[in-house]
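With one protein chain held back, the other chains of the complex are shown just where they sit.
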Amino acid sequence: MITVCVSYMFNLVSLFDLISNLLLNVWMNIGLPVILFELIKKFVVAGVMFGLLSVTVMFLIWLERRICARFQSRVGPNRVGFQGFLQPVADAIKLLAKENIVPQDADRLVHFLAPPIVFTAAFTAYLCMPFGPGLIALDINLGILYIFSITTLGVMGILLAGWGSNNKYSLLGGMRSVAQIVSYEIPLILSVLGVVMLTNTLKITEIVDAQKSFFDWFIFRQPLAFIIYLIAGTAELNRTPFDIPEAESELTGGYHTEYSGIRFSMFFLAEFTNMFMVSAIATSIFLGGWHGFGFLPPYVWFFVKCFAVVFLLIWFRWTFPRMRFDQLMDLGWKALTPLAFVNIFLTGIMIFIK
Amino acid sequence: MILKFAATIYNGVMSLPQGMMVTLKYFLKKPVTMQYPDQKWVMPARYRGVVSLIFDKNTGKHRCIACKNCVKICPNYSLAIETAVGEDKKWFPKTFTLELGQCMFCGLCVEICPTKALEMNKEYELATYTREELTRSLLP
Partner (left out) sequence: MKEDSAQDFITEEYLLNMGPQHPATHGVLRLVLRMDGENILDLVPDLGYLHRGFEKIAENRTYKQFLPFTDRLDYLAGMFNNHVYCLAVEKLLKITVPPRAEYIRVLVSELNRIASHLVWFGPFAMDLGAITPFLYAFREREMIIDLLESVSGQRLTYSYFRIGGVAQDLPDDFIVQAKAFCEYFKPKVDEYDTLLSKNIIFIKRTKNIGVLPKELAIDYGCSGPVLRGSGVAYDVRKNEPYSVYKDLSFDIPVGTIGDSLDRYNVRIEEMRQSVRIIEQVLEKLPGGEIMAAVPKVVKPAPGEAYARIEAPRGDFGFFIVSDGSDKPYRLKIRAPSFSNLSVLPELVKGLKISDVLAVFGSIDIVLGDVDR
């Protein structure tokens, strides 16, 4: 019995198949059409994924606050629940109960639309993210391309938020964000391109499968690409040292200055969802995805690696000062993009020699 | 020239992990903060809290002679005394009120008191729900 349980723990996919087949049998016995079942199954999967992600993001918020507190010789939230575990939940409830303030001269439609766009873009990206072998909602051939393009869509929401709030700080923040994300998207994708050249595929599951053993991880074959990815990824997330769109000491919060209540919480959740996304991509592409060293189920290995990258991002954030806007552009265009090209060139030579 | 340039870049880049090591050092150390409502700060002996009259432990009497020196020295006029003459022909304070909202805890009243009847206690949680509660009587 225990061995069966353990084997299912290691192979969640077969567990899911088992449950779904059982339910399907019941469904068939009642005499309902199979298509409807498949449809409902899709919704349930989406719902479960959304719920799990939300919990992960909540955990991430707690983690960030605790870790940053320790970096600063503080304790951090430790009152609500065990060690403050439920603090994000309490915060979320507080935000949901708050009034939604719309500024008087705001463009109401745009102001309303911005948070859902950012939120949706952040969450739909997980569609192509493999959490373990087979644990992927939609295994399409253009996985990487899909993820990068859908996360970039979020910037539109940020621009809309900046524009719709009718606040100069918000507008400045939105404009900065667009400029930043557009210019950092290029080194980000170029850095991943080296890996794609080596594996000849854009499908994330295949890339992960190419790094079965420890020394096959692409961080060892593409160290430069990993560093570029990490820097560009931090910039994509609008986190310190690249948090100029939010820059609370300059722009009092940037694009979400005028948002409150549930809309603000959408921005907030999206930010942390994106943070987890960046570390998930880094894990899948450079750190061998779900491939671990045994004794733990693959998806646990995946999360362990993800949180290691998240820790690194948090560490960056609570150590460095913020860069200036033009310095940021300098770094992006004059350093990271050429370096990414150099990396691609070197990778090409490597492949050619082989 | 190129070497110098490379050295600048190297130093610049290396400054980042050095800074990160400092934060890591404190990450591994224990927090220094105090968990306020659970742990409370021990106030130093000279802490200047709320002005109060000293009552003798045994007799329960204070030493105020209603000379009003404290009322006169108070920079914010936050103390008020109504005097009366007792049966023994001595002055005593009938009312002695402190307007806590006006007090700036300078301690001049304690210093000037000729009979050392006043002290500043160690109270520091002084928030109240209403404005009226800020007016305190020093007499029981």
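Which chain is which? They are A and B, in the order written, and residues in each are numbered from 1.
Keep in mind that, in the parts below, a contact is a pair of C-beta atoms (placed from the backbone, for glycine too) under 8 Å apart; a residue touches a chain by one contact, two chains touch by 3 or more.
No experiment lies behind these values; they were computed from the predicted model shown.
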{"item": "Of B:Val50, B:Ile65, B:Ala80 or B:Cys106, the one touching the omitted chain in the full complex", "value": "B:Cys106"}
{"item": "Hidden-chain contact residue, picked from the options B:Ile73, B:Leu100 or B:Leu134", "value": "B:Ile73"}
{"item": "Missing-chain contacts mapped onto chain B", "value": "11-13, 15-16, 18-19, 21-23, 26, 32, 44-48, 73-75, 104-108, 111, 120"}
{"item": "Missing-chain contacts mapped onto chain A", "value": "68, 71-74, 168-169, 172, 240-241, 243-244, 247-252, 318-327"}
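Keep this in mind: only the chains that are shown with their structure count from here on.
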{"item": "Chain A residues within the chain B interface of the complex", "value": "67, 69-75, 78, 315-316, 318-320"}
{"item": "Chain A-touching residues of chain B, taken from the complex the two chains share", "value": "16, 19-20, 22-24, 26-27, 29, 31-33, 35"}
